[in-house]
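Take a look at this one; I'll ask things after.
Omission of a single protein chain aside, the complex is shown with its protein chains in their original locations.
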Amino acid sequence: MTHLELSHIRKAFGPAVVVEDFNLAVTQGEFISFLGPSGCGKTTTLRMIAGFELPTAGTITIDSTDLTNTPPNKRNVGMVFQSYALFPNMTVAHNVGYGLKITSKSKTEMMQRVHEMLALIQMEEFAQRYPFQLSGGQQQRVALARALAIRPKLLLLDEPLSALDAKIRLELRHEIRRIQRQLGLTTIYVTHDQEEALSLSDRIVVMSKGKIEQVGTPTEIYNAPATEFVARFVGHINLLPVTVLNPANGVVSLGRQTLRAGRFGQLNGRPVQLAVRPEEINLGAKPDANTLNGEVESVTYLGSIVRIGLRIEHHPLSLDVFNEHTLKLPRISETLAIHFPVDACWLMEKSD
Amino acid sequence: MGRFSSIRVLLCFAVPPRCKGTNVAMSTSPPPRYRNNAWREHPLWNWVGLVPFFLFIFLFLIIPSLNLFTGAFVTNKGLFTLENLSVFRNPLVLKAYMTSLQVSLLTAVIGGLFGFFVAAAVALGHPPRWMRSLIMTFSGLAANFGGVPLAFAFIATLGRTGFVTALLKEVCFAGPDGTQICPFNPYDHGFSLYSLTGLVLAYTYFQFPLMVLTITPALEGMRKEWREAAANLGASTWQYWRDIALPVLTPSILGASILLFGNAFGAYATAQALTGGSIPLVTIFVGQQIRGDVLGNPHEGYAMAIGMVVVMAITIVAYSMLQRQASRWMKV
């Protein structure tokens, strides 16, 4: 059942087009992330859903009601800001209860709801504190409770964790997901952090320069990126320029070495590249896998894994190996054979 | 050369890690004489550089102030007394204090409100950029402008023959019985620039710009997200101002108004030049007491003057306390 629908959304500030032809249907209870570099239009799209910006064209509907031109204070959509935006003059309890006070709920109902919310974020004992007495992580939890207290139809989170330190960020990330699942709340989460998007979302919308690059589950986004932008933005990827030898079975050549791609689309003569993730590549040669020989350029020790940089037919390639105690690290400028499964690589058109 | 090396040695005491390089450079100087420099390690030595400043302040600020203060609490023979405080029962002095408080309060409220609206217009109203810089620049100038020239400017503008008065006088209609009616001449309605009203008008010239200067940072510190968060929770613009913006701004507004109050309370030159001393402000009264002992007892004069310092001290303490509250909130 479609809950939130954005169709043909376009937003321009004067001559600058920030969002172009944005289409998305979100079902009830889904957790969607907007992922992209800064300036890609993800926050602007979120702000249009919240009502802080009006789309230049297109419609926004929630439960089949057109909300495109509804003012923000009539939308009943909860929002959490990057900078927390707690009201500094109110206690935690008053912040959380503010939305209910506005809708003139009774005092007892308000108190009960505030209590419920503070229990949800496990901060009951902080009810009488002021925001300046809280840490960043605590403030953001209160902001989350404040947004949830009004029983919103939709929860919007605008890079809620990017102002926090790494440890708190991880903790709060799990907490957001737990609460979202518990309440079954449709959620839009804006982030530039691919790890956050991959670990939290049901589906991810990858955006670049105001346009959607790909919509899909984390697995789809990571394993089958639709465009070179997505492939490069999410995770590490090796892209080797290859020449197609046989368009029917995906056999290609890299210099004098021959390879086979597991997935390939219509090959219409444009330049293509072979894509393979570093973790799919293993050391040594293997008969029925793609095998390549290259010269070791760098060995970088990253703790649990070791990243090895190779040069193959003048092209760089990196691979990750687990740092097992049996591992014998290769030496710089040593010639090395590597292999990766045919299924783990695919052909991709070169973007202009 | 000797002096240079002793400074280097001093530096070595303070910052040991830096001494490696310095020792090389010092290879030709005599060995450091630690015993001679040991007294410089004493914490009091650190204060030596401030002695000229403290001496100056002591001589030209502390002694004169203390002198007034002690003068307020001694008899002619130099014995301690609280008798001089009876000056505050003198109806003339009381009247002067009341008038000063009244003028200061009035101009703090009027200048404060006007300045607040102007600052809000500049900070939140998205005016064209040139208007904004015009207001900010002129506020910086006008807040520092006062005294004799300000009085002359108002006389030339709103005095009996002033330019605005003349303009208002000329707005005339033919009345029902054929006579000319000129209803806007302010002097027909009991207005006088040389009265309390005129004084308040003139003071406003430097009061509201001071408000603009002191309140603008607070207004600019209002975060856009507060407004959006409030709207998101269902609040109207009016509810946002009532529940968040005004409460957040209150310490800053109060603090700035108190500053305005003190600014007007201590003003002398504008009032003296505008009214020639006909309005009995405390500052004017103190001035008359300096010129010739109008109270008949110099010690009562000191007591009256010290009373002003007490009022000013209260305002400054209140101001800094409110300022602290405001900055505590703004940090969030």
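Note that the chains take the letters A and B in the order they are written out, and that residue 1 is the start of every chain.
The working rule: a residue touches a chain if its C-beta (ideal position, glycine included) is under 8 Å from a C-beta of that chain, and two chains touch if they have at least 3 such contacts.
Just so it is clear, contacts and distances are computed from a predicted model.
A.B. asks: UniProt names the one chain left off this complex as which of "Fe-S-cluster-containing dehydrogenase component", "ATP synthase subunit b", "3-isopropylmalate dehydratase small subunit" or "Spermidine/putrescine ABC transporter permease"?
C.D. replies: Its UniProt record gives the name "Spermidine/putrescine ABC transporter permease".
A.B. asks: In the full complex, which bits of chain B touch the chain not displayed? Write them out.
C.D. replies: 3-4, 7-8, 11, 15, 18, 21-22, 25, 46-47, 49-50, 52-53, 56-57, 59-61, 63-65, 67-68, 71, 114, 117-118, 120-122, 124-127, 131, 134-138, 140-158, 161-164, 204-206, 208-210, 212-214, 216-217, 259, 262-263, 265-270, 272-273, 276, 283, 286-287, 289-291, 301-302, 305-306, 308-309, 312-313, 316
Keep this in mind: only the chains that are shown with their structure count from here on.
A.B. asks: Between chain A and chain B, what's the gap in Å when you average each chain's C-alpha atoms?
C.D. replies: About 54 Å separates the centre of chain A from that of chain B.
A.B. asks: Would you pull the chain A residues touching chain B in the complex into a rising list?
C.D. replies: The touching residues are 50-52, 71-79, 81, 83-90, 98-99, 102-103, 131-132, 139, 143, 146-147, 150.
A.B. asks: So in the complex, which bits of chain B are touching chain A?
C.D. replies: 223, 225-226, 228-236, 239, 243-244, 247-248, 328-332
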